[in-house]
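With one protein chain removed, the remaining protein chains of the complex are shown where they sit.
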Amino acid sequence: MEKVSITIDGKPIEVEEGSYVLQAAEELGIKIPTLCYYEHMTPYAACRICSVEARDGKGWTKIVTACNYPAWDGLQIFTDTPRVITARKVNLEMLMSHCAPAPVLQELADELGVKEPRWGIGTDTCIMCGLCVRICDEVVGAHALTFSSRGIDREVSTPFKLESEDCILCGACARYCPTGHIRMTDTNGRILHSELTLGPNTAISIPFRQAIPNAPRIDPDYCIHMATGGCKLCSKVCPKECINYEDKDEFEELEIGAIIIATGFQDFDPTPMQQFGYGKYPNVLSSIEFEQMNNAASPTDGKILMENGEEPRSIAILHCIGSRDEDHHKYCSRVCCMYALKFAHLVKEKTNAEVYQLYIDMRTFGKGYEEFYQRILTEGVNVIRGKGGEIVPAPPEYSSEGNLLVRCEDTLIGKFREIPVDMVILCTALEARGDAEDIARKFNISTGADGWFIEAHPKLAPVSTTTEGVFLAGVCQGPKDIPDTVAQGTAAAAHSIRLLNMGEVLMDAAYAEIVEEFCSGCRICNGLCPYNAITFDEEKKVSEINSALCKACGTCVAACPTGAIKARHFTDDQIYAQIEGILA
Amino acid sequence: MNNNKFTSPEDLNRLRERLVKQREEGRIIITVCAGTGCLACGCEAVTAAFREALKENQLEDKVEIRTTGCHGFCERGPLVVLRPEGTFYQRVKPADAKLIVEQTIKHGKLVNKLLYRDPQTKEVIVKEDDIPFYSKQMRLIFGMNGHMDPTSINDYIALGGYQALAKALLTMTPEQVIDEVKKSGLRGRGGGGYHAGKKWASCRRAKGEPKYVICNADEGDPGAFMDRSLLEGNPHGVIEGMVIGAFAIGSHDGYVYVRNEYPLAVKNLNIAVDAAREHGFLGDNIFGSSFNFDIDVSRGGGAFVCGESTALMASLEGKIGEPRAKYVHTVDAGLWDKPSNLNNVETWANVPLIIEKGADWYSRIGTASSKGTKVFALTGKINNTGLVEVPMGITLREIIFDIGGGPPKGKKFKAVQTGGPSGGTLVVETREPKVHESLVAHGDIRDEEEVVSLLDLPVDFDELTKVGSMMGSGGMIVMDQDSCMVDVAKYFLNFLQEESCGKCTPCREGLRITLEILTRISEGKGQMEDLDTLEEISQVMIDTCLCQLGGSAPNPVLSTIRYFRQEYLAHIVEKRCPAGVCKELVSHAIDETCTGCHVCFSVCPTNAIIGQTKTLHVIDQDACIQCGACYQLCRFDSIKRVKRGEGDAIQYVAKEKWHPPVKKKAAAVA
Partner (left out) sequence: MTNFEPKILGILCNWCSYTGADLAGTARMKYPANMRSVRVMCSGRVDPGFIFDALRAGADGVLVCGCHPGDCHYHEGNYKCMRRIPLTKILLEDMGIDPRRLRLEWVSASEGARFQQVVTEFTEELRALGPLKLRELNFDPDHPAGGDNHVAVESAAHDELEAGH
């Protein structure tokens, strides 16, 4: 492209031929107001607010829109002639007579000195800037929005005003709508506790604070480009050209010296326990849902709210949901008592709600835990010894106290109780991940009956596994709280470092070897070795074992017809001797 | 199929000679106009009746019936012309067919009652060419319409069709064609009046392949129907023009964007395109040359704005028909961002003429800046409604009075509006109509009146623009004394508001606000500053609208204010409507001339008229809705339109003065 010289308000500038006047003005720091321009979309020139006067210096003059007027050599642009000011003012006044006074219009009115629009103020919240239609069309590439009808009836809608199949729910239209005409709503503005998420709500984010590398990555589930092939805004704004859309998850082979398995747990799903009505009554929450709502970064800004957006009047916290339960998990999940007490504390801190704790046994075994429990008791939390039995909708006579009724047996007073509450929190069990079995098989370790990984020794080797160099950390080994997890993780790290720092690997003394004189060269052993450790020496006509590869399983030893293979530490003689000794 | 293809001009000439010979064998040809106007008047039944009559008289072999395109004189349809004599029969009914066959064809006698009688001179005119409506015209591109069946390519060839194409393709280079068009001074007939040759040249120069040639047949102006008539009556002329244009520009793909509301035009055009393709005028290797070109017919969805070139192209692409800024011209980046040359139907139809007869011949017609002829659709309050083709530079007076025959019923001509809804209204005479004195302006306003007579304005592109209107596509709406200029402006603004695409603020909102203000004025609620506001909005719209629909939309307002300011002032200051049209400002009243004929009584929709036969009738002022039905109907001009609120006074006087109309009645009977 050739460079051309133009002037804007007398200031000269060199720009590429055909580039738009608005961009040149921006470079010069001359502000031209606009309502429908966005740098990453084709100029639409619908609002006409960016009108400027173009002259050629020979008498020709014309009002043009700066956002899409191409520069040519000798072009003179004037942004503040009376004709331009009138054009902008009148256009804004006309727009205001149709549209509700959105802040973006009000600001512009102040800027242009429009005090009272002559033709009144309208009610339509849409200013027809077309940003939404264009972003959907050009940037997102979903083509889900369009203008329908014409003239004064013109409006933004999906084709035929039907729910669009092409909409990918990216929210770009709402994000770029300058007046709030387009909004993202969930179903009727209700708060769906099960859908509140804490995660980053943009497609590009650093996954978590401690991530390594500590760099942003694109979440393909939310990336518009991945969904439609459009957008690519990030690559347009990244000055270092770091965006790589081609990057994919890939398999890499790493040579490592130790493995720490820290796969954690999954939440017990209380839905099958129908007596608690989870999934049926909107205000029955699992503990993690409550935790998410409670977070300051949650969509409710950390407020404790019911589905209808109101603050609950009372909350029941039910312990041991799925834990210590013959029908589900027999073990104690260990962490629930303490977080339930924390919940009670937070509810008391944030709301005026009554809190009921329904527990089987209060297990506050850690350092400082019992003290915390005692403090909660002084905060006026109702503590009831007895497991919650059933949750039903509260009959009308309880409506002043709560919408739900928790039935339980208070074992201390030996009475059956019905407690009306607005919200119920189920302290669900920690359970082994569904894919723990697969992981166990991959690393040659074992899982227990509950699915937790088994340590090499419950007392003496709680971090190691039966596979050398593979260590366990955290809840994947069994329920534990944060201090315990940190301790185990640290231990696993220390074990790993020890292995890595040794530099040389201590080989197990147990491996098999072939006594050359006895080997007949039958090669039966060759095919049996799972580690391909046995090779045949063509010259000597005997088989040989690579002792570094041998894992000492002894399969070859048992198969050798001439008894030429000896398993060190497990030789035939040794075993026969053992047998002899045992049976003597 | 290939047998029909012409590969050389000699083939074409041979066929033409054969066809001409056939035609000259002395057969009588009955041409029945089958243009839309005549179709609406029942010409199909007339054609059938002719067939029947010929059969009865066993003349089928000697006489040919030809249903042709529009002859232009729609006011008098259905039209029948007997050729080669040129005997002209008008308003022919099916029953008349037998009469014509038996009298004229068999015995050479004229059927008097069907002949044209000049309304002014009362003189009977027999030949088509002698009728003033035709004789004052210069029917270059419409000329063939009356002589050919639009569905027959042979008719077109016999009349010299596709000769220009052969000439251009085989004897000229594309540059020569463009030079010829440039020299001819042909300007786009779609409204803008841009020089066609220049446009072609820049499209040829433009970088990018393929290039497109587009024919704009999305004629949406109310009252304009010349493109329609051309496509219906002579589609081959347009096709030939497009092929020549494509050859000159270097395009191989053409589109005709035609209104779907023109079913006959679509049908005839498709027939013609197929026939042209069959004969090798379209397709590959036209006339045996290496030039390939074909045309797609695309039907529009009925939006007025799609007549705007960029909106039309958007619509062709399958997008919403919305204009875009034309800072980059469509000849550089038009359809699918490729160089595109768009001209309207009439422009294309002029091309074969220029090539065939030469630029020198063509440029002799018209004025210095506007060459050739222009077709106008003459409508409104005029005797001879229809299509007229006149040389550029003819005066409005000639068009309106000599050809159009002036306003009907001897009413006074008031103004003419040219250039479609976005055009301007030109005053040519002020009025001294038969309006009740309560409606006549008071002295102070009268003094300010400025009578601008533009009747002798030579009609061409630049002259019309100079006086605040435009050529547009050639609509010409004539208004007489009964037209209120505020109402006229309101009507056009209403049309434009409904047709505005709504994309840009000034057009969408400006039209709405303008219309609101005009409505307020017509209701007598106007303020003096409204006029300034209207002018201010109009100027902003002209400056800032995205496309020409919006940019020219204020024309009706500005031109009516410019030429009829006093009428606006009458509405605003005196709260009266001089023409008696604006309902809110008018009262209807019956004066003493009432004969008691009782006709008005039966027509009143609200039973506001009270009175027995042969007694003075009175309009109940409270019940009257000012619909004007009685006013239109009264043969005695007894119903008066007066300033709102003054009706009772008139009727009071009438009661005093009225006496049974003995004499008058007798006179009426006599």
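So that you can tell them apart, the chains are marked A and B in the order they are listed, and the count of residues begins at 1 in each.
The rule we apply is simple: contacts are C-beta pairs under 8 Å (C-beta built on N, C-alpha and C of every residue); 3 or more make two chains touch, one makes a residue touch a chain.
Keep in mind that this is a model prediction, so the values were computed, not measured.
Considering the entire complex, the omitted chain makes contact with A. Although one chain is not drawn, the whole complex shows that of A:Gln274, A:Asn308 or A:Asn444 it is A:Asn444 that touches it.
Within chain A, the residues in touch with the undisplayed chain are 441, 444, 446-449, 454, 457-459, 466-467, 510, 522, 524, 527-528, 530-531, 551-555, 557-559, 561, 567, 570, 572, 575-576, 578-580, 582-584.
Note that in this section only the chains that are shown with their structure count from here on.
Here chain A touches chain B in the complex through residues 43-49, 51, 63-65, 68-70, 83, 86-87, 90-91, 94-95, 97-98, 118-119, 128, 130, 146-147, 149-154, going by the rule given at the top. Those residues of chain B that touch chain A in the complex are listed here as 303, 305, 320, 322, 324-325, 327-328, 497-506, 508-513, 516, 533, 536-537, 539-540, 543-546.
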